[in-house]
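Please find one structure pasted underneath; my questions will follow.
One protein chain omitted, others in place.
Now for chain A:
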Amino acid sequence: MFKRKLLALDHHAPDSVNINDEREIKNLVLWLENQKIRRYKIENRGVLEADGPQWRANFEKYCKDLASPIVDGSMEEKLEWLIGYAVSLEYADDVGKYKAQTAENISKTVLTAPKVESSNPLDNMDFESADFKKGVLTLAQILNITPHPDHLITLQAVSKVVRERLSQEALDNPNNIIVKGKPFPFQEADLGFDMGDYVLNQAAKILRLLYIHDLRDLQTNINETIVAVQSITADPKTDTKLGQVGR
């Protein structure tokens, strides 16, 4: 929780703040007040000491003193606001410095950073070597894929077949993973337009099929999302006393 904001505030342990632990919350609030917010005078900050009595009430008052808009929210929301407030103070302290940190500037710094030597053997391969081309061709032949003049496109097709048809899941349960469509005489289907050339029309038909395939995947994803949401929201009810049914 709050990792990025705490990192920005130079917190000593941004990764490991556990907001379910009351003690850690208390320490975090005190740290924020001591280091960043400084709303109270030093001598008055004792009210936020973790061992202090009535910490909760003091904390509520502290939030009120800071004019926090979160009145009825959970502890998490209150902390979120408090940390955000501290970040905004930090920013206001040195606007000039932070303003320069635009996305553009940051990407420049990244580019000038030293390159890390990759340990991935694929990065050191020559994809244009005759050896590689031959390998792709052989692979395509084994998998029964028609090669494309550009061997990289052939490789894409190989990758697709391996991912979709030769995954562990697909090998274990071919019936569930590999869609068994029903045949449809798409050659006779109405294309909707005529380009006056048999070959072009054929190509258009195949493009349409590919498009429909993509669309089906999209619609399936949409349906799965709806079903996932339904598992949270759905609660169908009927009450036959409300109306009259049957006679």
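The definition used in the following text is that contacts are C-beta pairs under 8 Å (C-beta built on N, C-alpha and C of every residue); 3 or more make two chains touch, one makes a residue touch a chain; residues count from 1.
We adopt the following convention: contacts and distances are computed from a predicted model.
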Choices "AP-2 complex subunit alpha", "Proteasome subunit beta", "Cysteine proteinase" or "RNA-splicing ligase RtcB homolog" - which one is the UniProt name of the chain not shown: "RNA-splicing ligase RtcB homolog"
Identified contact with the non-displayed chain, of A:Asp72, A:Asp150, A:Asp172 or A:Asp190: A:Asp190
Residues of chain A (touch criterion as defined above) contacting the omitted chain: 182, 184-186, 189-192, 208, 212, 215-216, 218-219, 222-224, 226-227, 229-230, 233-240, 242-247
